[in-house]
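First the structure, then my questions, so here it is.
Only a single protein chain was left out; the remaining protein chains are all shown in position.
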Amino acid sequence: MRSKLRVGILGSTGAVGQNYALLLEGHPWFEITYLAASPQSAGRAYGEAVAAKWHMNRDLPQKLSGIIVKDANSVQNALDNCDFVFSSYEGPKEEIKKAEEAYAAAGLPVISNNSAHRFTEDVPMIIPEVNAGHVNLIESQRARRGWERGFIVTKPNCSIQSFMTPLHALMEKGYDPTLLVVATEQALSGAGFPGVPSLAIGDNIVPYIPGEEEKTEREPLKILGRIKDGKIEDCQRLKISATCTRVPVRDGHTAIVHVKFGENKPSLENILEAWDDFKGIPQGLMLPSAPIMPLIYRAEPDRPQPIKDRDSEKGMAVTVGRLRACDVLDYKFVGLSHNTLRGAAGGAILTAELLVKKGYLTSK
Amino acid sequence: MRSKLRVGILGSTGAVGQNYALLLEGHPWFEITYLAASPQSAGRAYGEAVAAKWHMNRDLPQKLSGIIVKDANSVQNALDNCDFVFSSYEGPKEEIKKAEEAYAAAGLPVISNNSAHRFTEDVPMIIPEVNAGHVNLIESQRARRGWERGFIVTKPNCSIQSFMTPLHALMEKGYDPTLLVVATEQALSGAGFPGVPSLAIGDNIVPYIPGEEEKTEREPLKILGRIKDGKIEDCQRLKISATCTRVPVRDGHTAIVHVKFGENKPSLENILEAWDDFKGIPQGLMLPSAPIMPLIYRAEPDRPQPIKDRDSEKGMAVTVGRLRACDVLDYKFVGLSHNTLRGAAGGAILTAELLVKKGYLTSK
Amino acid sequence: MRSKLRVGILGSTGAVGQNYALLLEGHPWFEITYLAASPQSAGRAYGEAVAAKWHMNRDLPQKLSGIIVKDANSVQNALDNCDFVFSSYEGPKEEIKKAEEAYAAAGLPVISNNSAHRFTEDVPMIIPEVNAGHVNLIESQRARRGWERGFIVTKPNCSIQSFMTPLHALMEKGYDPTLLVVATEQALSGAGFPGVPSLAIGDNIVPYIPGEEEKTEREPLKILGRIKDGKIEDCQRLKISATCTRVPVRDGHTAIVHVKFGENKPSLENILEAWDDFKGIPQGLMLPSAPIMPLIYRAEPDRPQPIKDRDSEKGMAVTVGRLRACDVLDYKFVGLSHNTLRGAAGGAILTAELLVKKGYLTSK
Partner (left out) sequence: MRSKLRVGILGSTGAVGQNYALLLEGHPWFEITYLAASPQSAGRAYGEAVAAKWHMNRDLPQKLSGIIVKDANSVQNALDNCDFVFSSYEGPKEEIKKAEEAYAAAGLPVISNNSAHRFTEDVPMIIPEVNAGHVNLIESQRARRGWERGFIVTKPNCSIQSFMTPLHALMEKGYDPTLLVVATEQALSGAGFPGVPSLAIGDNIVPYIPGEEEKTEREPLKILGRIKDGKIEDCQRLKISATCTRVPVRDGHTAIVHVKFGENKPSLENILEAWDDFKGIPQGLMLPSAPIMPLIYRAEPDRPQPIKDRDSEKGMAVTVGRLRACDVLDYKFVGLSHNTLRGAAGGAILTAELLVKKGYLTSK
């Protein structure tokens, strides 16, 4: 690649925006050239605008500190300054939908962390190791909407990463899960900042996260679906039932998974072998943010654990463990993934890298 | 009752033993008159023997402090000083089995927190609200073993209390659960003291507790079984699959429960009504430690929570919430109970109270 | 007392207001008859107004739930419905000052948790065990301001309770501290709700709490001062230097105290004896919320600890420990008090009880 693609961050002062600021530091293909946020932050230097709410454990990179934050509502500004944008807007769904469409219509591809467009029929929702092929939907999206250069691609919710890659690895081998009971133990950083009050979660479990179970039950069906007539047709063979809980853990979502298979039921050895063999498209393409091992099985009886496994492969691997028979469904296991890296900004950056290789993201 | 029954605690210096020391303070029917422990502790004043490992948040009751700890291996000492004993021995299963049998054979009833005898065929495992009738097994236990006054009764593991009463309340109305998928989020005090190292669990989840899943899957079947030929015949209609995890919460085990019913499937309203109506034998008998409400349903979307619900009814109630339909099985809900109160010493004391009313525990 | 005094709570939906709601349940002298808050909450039932922000571990008392919250700006409403008010307003200092004065001027005594009037010369700041005599200032306050029935009394900041009673007990014996270096380790509940974000304090210490060190250094001087010409003259003999830190502890402020004395320097034995002997005015008057032991010395080397000592005497005792010589000043010790009980609502209720006994709070 001759020179780096110029990247804009919409919602750059929020929790996910801060993650982008750190993760894109020194990225071989991308360079942040544009930072936008709400009108209140606009006009101030990024370092100053973000100071009071910076909650990362590393300092803001020096070179971003002086960039003047722009109003995220002004598409024109972005057009002049970047090749594509990451959207981590916060706000009402309908507003975000329109805003993202405005960027795409103006010619700027949008890679979105927001849930607003996840169920828009012609918008792909991508986990690069699982459904890289869905990026082809961009063609029909552009055609239908009359967009030439712009498009919208989303990434799914952080709660599903810890079981989607393990399931997909089995499906690739021809073993089809039909029923899934999932209980998640989700980390605090998933709620952003200030997020969960310390008094609400210290020495406690909160067995409910608004909207999270619906996403956990529904998003996988689209990701596992297939393109038909320029839309995604949801996977019909799988039913998921989820309970999502918040736990006093900083980073790393754990998923306790019980799964039943259809006719072609794998043995324990089949499963371990499938996981061991698994490589995804990002690994084949050697994308810069792709983990070498996208799926790590730990044989110790007490793994995966957030503090020991969340940072594997710079937080981009999914770690599984405790695979064993289940007397009610067929098998049970525990999965874990880093929710702000693999599950949020990191996953979106990996998706952008995939889109570069597929020719959808180019310099202007 | 004219005067209080004299109570001995075997294993009095351990975590559960300390709980007995606090919970029996001021008990209307029982008085601690005898404290026994391992030979190393024997001969020392209880206050002194327990000082270095006392981890309760309240001080040791003054009147116990000066009692000289006896060797738990010496049954004779106990015989002279108490009417029955609570056993919270720690050690190898076979040794504990023999020790408890020695006490019973000598004429001292044993109410045990230990798992050693839980699956002995003629030993009942009691949750007083669920299977009070199983105490009748004492007759055949005595007959078979030639014991006259002594007997052994156990209480089940702390991990199952949060879902056993809710399920039993439904069974009483004729709704029979057939499949159960349970994920537990278990508190630190369940591991005793020193128990879990702070470095192992701070900011972390450990998705494994040795032996806990087996107990969680198997003990309910005995509790829901029925007496036949002087033994408990396990419930055959129910299958349970459990995943047990350790969480950074001091007290209170949470259970995420997904359940399927047989032919007579209740509606959501049926379930709520059954829970609302539920009263157990201990409530009818007005046992001193019985919670007025043994089962509390919280309608708020984010309950039950350890810090808000574990102490309900002095830690003796079970709290449930989040009842809703499950697309994979039939329903899902979340249950919570205090593991060291309802789930350990408190449950055993309630069982002893039941045994008093049933005439099995008497003063000598 | 014939019948209970009718109590109003200003700022009733906030963190401190919620504490009053719980603590006054079943109080022998006081009954909540009036709940006021900001205009946004006014007109709604208290149970509903407070639902989303209720963060106490016990439920809201049933009988308060249906009370309609009134606008705290309307003094007339309060006048008709209560004998005095507790103020736990939140907001700009100048507004609170005026609001509290308006209540007093209208004839309603105000016991305030707010810092607004703490340094008003004719307003006493009371720790009942330390400076009960300062309530006499009410006379000149009323005279100067032309108030007949109303008055304003404040309670000090939660950060100073854990060392003020220990120091006062020494001063009563004639030992005068002259220099104090204090480091506090303050609990999360001191910041109210939502207060400190979990991501900001989990696995962390924040070595700064805005405004807290100034209060910790200055408030004791007024409390230890004496009345002269209808004002408090600050204590001149003592200098305090404080560092206040926030720690991941739910309740209970710890203070590490190094102290130097003037000419009459006590021995270690003198200090322990003074602490052991100490009884305050509230103990002599047997006020309902007064701890029997206002000051508890723990001889164990590792006490006081929040989880073991904060709830002593229903959270109204101050616990001290680790008294030993200091090579730089004279002595050092560690103090602990429950910040929302002794240090906030509980302390204010005790002050109100003192004011009843002194004849300043009466039924209308």
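Just so it is clear, A, B and C label the chains in written order, and each chain counts residues from 1 on its own.
We take it that contacts are C-beta pairs under 8 Å (C-beta built on N, C-alpha and C of every residue); 3 or more make two chains touch, one makes a residue touch a chain.
Nothing here was measured: the structure is a model prediction, and the numbers come from that model.
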Residue of B:Asp83, B:Glu101 or B:Asp203 touching the missing chain in the full complex: B:Asp203
Absent-chain contact - pick from A:Ile307, A:Cys326 or A:Ala344: A:Ile307
Identified contact with the non-displayed chain, of C:Gly26, C:Pro301 or C:Gly359: C:Pro301
Candidates C:Ala106, C:Ile256 or C:Leu285 - the one touching the absent chain: C:Ile256
Touch residues of chain C, complete complex, unshown partner: 179-181, 183, 185, 202-208, 210, 217, 239-241, 243, 245, 247-250, 254, 256, 258, 301-308, 321-322, 326-329, 332, 334
Contact set of chain B toward the excluded chain (per top definition): 55, 188-189, 193-203, 248, 250
Contact footprint on chain A, counting only the chain that is left out: 57, 202-203, 307-308, 311
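Note that in this section only the chains that are shown with their structure count from here on.
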Chain at maximum distance from chain A, centres defined as averaged CA atoms: C
Geometric centre distance via CA averages, chain C-chain A, whole Å: 48
Chain A and chain B, separation of their C-alpha mean positions in angstrom: 43
Between chain B and chain C, centroid-to-centroid distance (C-alpha), Å: 42
Touching two or more other chains - residue numbers and ranges from chain B: 203, 307-308
